[in-house]
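All protein chains but one are shown in place.
Going by the order they are written in, the chains are A, B and C; count residues from 1 in each one.
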Amino acid sequence: MSKEMKANNTNKRLHNVHLLKPGEYYLQGSQACIEGAIMAGCRVYGGYPITPASEIMEYASRRLPQVGGRFIQMEDEIASASLLIGASWGGAKALTATSSPGFSLMQEAISIAIMSETPMVIIDVQRPGPGQGYITASQEDVMQARWGHHGEGSIIALAPSSVQEMFDMTIEAFNLSEQWRTPVLVMAEEPVAHMRERLLIPPWNEIEIIDRKKPQDLGIMPENYLPWGHDIVAPMANWGEGYSVNFVALVHLEDGNITKYSPQMHYDCIERLFRKIEGNVNEIARIETKFLEGCKNLVICYGCVARTAMEAVIEARKEGGLDVGYLRLITLWPFPQERLRDIVGNVNTILVPEMNLGMMKHPITEALRDRFQKIVSIPSLGVLHSPEYILSKIYEEIR
Amino acid sequence: MNKLWIDERYCKGCLICVDVCPAKAIKASKEINDWGYILPTEDDMNGCKACGLCELMCPDFAIAIEEVDE
Amino acid sequence: MKKHPMLKYLKEEGPLGQRMPLILCPGCGSGQILNYTLHAVDRIMNKDKIRKENFLFISGVGCSARLTSHYLNFDSAWTIHGRTLAIATGSLLANPAFKIIVFTGDGDTGSIGGNHFIHACRRNIDVTILCINNGVYGMTGGQVAPTTSVGTITTTTPYGNIEEAFDLCKLAETAGASYVARWTTAHPHQVIKSIMKGLRKKGTAFIEILSQCPVHNKLSPVAMLKKLKENTIQISKEKESGEGKSLIGEFCDLDKPEWNESYQKLIDQFDHEEGKS
Partner (left out) sequence: MESSGFIESEKGDGYERGDEVSHIERYEIRIAGFGGQGVVTIGRILGEAFTLYEGKNSVNTQSYGPESRGGACKSEVVVSDGEIRYPNVRKADVLIALSQVALEAYIADLKEGGILLLDPNSIKNMPDRHKYQVYEVPALEIAHDIGGARFQNSVALGALYPQIAHIINESSLLRAISENVPVETVEINIEAFKRGMSYVKRDEGK
């Protein structure tokens, strides 16, 4: 890297400057998200305003220049997602945030990023659809997150449920994206993005930050470098580092060669992308459980609905004397099918409260197909379930 | 006299070089390459001053002039 | 055997095999423009002592985009149809030192990427855009483009095109680009000069190059080059015999604030404050 390039590389320059000091804060989820991103090393943000995600970009516009990063309001969401690809290969960790209609517009760029194995993070503060839908709480993009982009590519998607997790999981999203060289989605909801809660910043040295693996560190010379080879996750040379990387998103050989097309080469290229994520599901995906030991009934939830669900489960056990377990999907995708089968025994009823008409119920049903008598969706559109509502459903289905 | 080199692997026989040469030093040959394209060849190289226009306007990087001092 | 002087900037072979020849059709103007561009880059590298790794080539999708794909011995990106300038903007935000050359087509710039194009010009981001305008969608089979002239028969205007063609240079100038020029593939020296100017210019340089598609126009490359010369006229001579001809030359050459320069001032303001406390 030339001297001039080094001086201007925003990712290296001003590292560890103006980070939030360890301690307690009272912040909005949107603000915690940006603080997490900055902590993770994010120095480029590009976005387009949309309710209810705009607070994230407003806060980014204040904070990014303070840490030597760059913020830009792009012309639309297509441009914002595309910008991340350029920024990531330019050597920066880059972030955008949007809401459902904007998320739809980003799908092509997400697909390109999966194929080119570009680390980047997208926050989706979901809102109800279809169409303009409404501007309140929703979990209606959880399927779009997995299947919205064209082609056979897998994705990582996380579901935070508190202000603290908006911070922690934005860092985790950057770590996963750098570790697995793939776009990572944070599927937030309006309550989580807008609520204020205590945010605890731990001592900086206790925060794990993962950076992409570099060919330079592995002693791989430019002439032997395979931008999509060497390992299941290839080391990544940024542009500007003398590796003459030819970024391609067409089916390619490990060195980026596109002239040797054959069905076998096609299969090898795509199958590795798929295996990279799905084959490492147990390393990537996290699940949280409570009262699971020998439980006869089970509530499975994710995102901010998990907060209500936990409240309802505790009350059902305490006041109703019901045997109800609790399981929360912290990672939505890749879906931890085998892990779920390992930890969930035979139960009578599974209840799935979601702010949609029953989306994650499908992979749950597929995973636990022979473990339950019945599986019941508890839908709520546009508003977070109340504990009373979930409780009434528990009583209705279990008693 | 300067020497004209045609890269058979890359030439697609568009013959732009023949047209743009101010010295009329290049002509179409009867030879075809493995792709089936007609290759250009040297005509009367006496007028060639190695102006480089054929190299510059070749879309396929398939032509080169070697300046030969006499 | 002596090889073409610009082959040193191309990957004839990669670690896993042969990459050349170029995928383009015989006599395609895009190959010529790549040739001119590499000449310009070669001169800039030598004269301005700019290192190879500072250059970045980005393209979208279409015939023009295939110039990057996997041939260049530079950092390059063959990306998303129309989104080239958004991706270039991202790279510049990550590292403002990049000398970015964007290869784009008339469909890429004037149609699917029109919004990104005008906003890149408005922000005056530091890129050199080479718009290869052949007036047709070549890669997809010869459909009408936003730059196709009225009356032209294409595969999607079988009865003749009824829409006015876009003047992309006027658009770029109005939107705020620092440097705007138009040439044809039949003007190699002018194109090279403009590209060098563009690379040296801080801000958006838009260079439209009218190019030939011999396949979809069913004419020989030589005949098409001749036609391009005949159908264009220098801006200065417009009044004499400009009727019905495309103007070529430089439309504007301004010095205006570039996005990253302006943003750096925002950043520096905080650096100062930090220094004080």
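Worth a mention:
Keep in mind that, in the parts below, a residue touches a chain if its C-beta (ideal position, glycine included) is under 8 Å from a C-beta of that chain, and two chains touch if they have at least 3 such contacts.
For clarity, every value in this text was computed on a predicted model and none was experimentally measured.
Seen in the complete assembly, the chain not on display touches A. Touching the missing chain, out of A:65, A:191, A:303 or A:353, is residue A:191. Residue in contact with the omitted chain (choice from A:132, A:224 or A:386): A:386.
Contact with the undisplayed chain is limited, among A:76, A:288 or A:311, to A:311.
Residues touching the missing chain, restricted to chain A, are 20-26, 31, 51-52, 59, 62-63, 135-136, 190-191, 194-198, 201, 304, 307-308, 310-311, 314, 384, 386-388 (touch as defined at the top).
We adopt the following convention: only the chains that are shown with their structure count from here on.
The distance from the centre of chain B to the centre of chain C, each centre being the mean of the chain's C-alpha atoms, comes to 27 Å. Separation between the centroids of chain A and chain C, computed from CA atoms only, is 36 Å.
Per-chain CA centroids place chain A at a distance of 56 Å from chain B.
Counting only residues that touch two or more partner chains, chain A has none. Contact with two or more other chains is made by no residue of chain B. If you check the complex, the residues on chain C that touch chain A are 11, 14-19, 23, 51-54, 56, 58, 68-80, 83, 86-98, 115-116, 119, 259-260, 263, 266-267, 269-271, 274. Only residues 1-2, 4-5, 7-11, 14, 17-18, 43-44, 46, 65-66, 68, 70, 72, 74-76, 78-80, 82-92, 94, 108-109, 112, 223-226, 239-250, 252-260 of chain A touch chain C when the two sit together in their complex. Here chain C touches chain B in the complex through residues 1-7, 10, 20-22, 24-32, 34-36, 39, 185, 188, 214, 220-222, 225, going by the rule given at the top.
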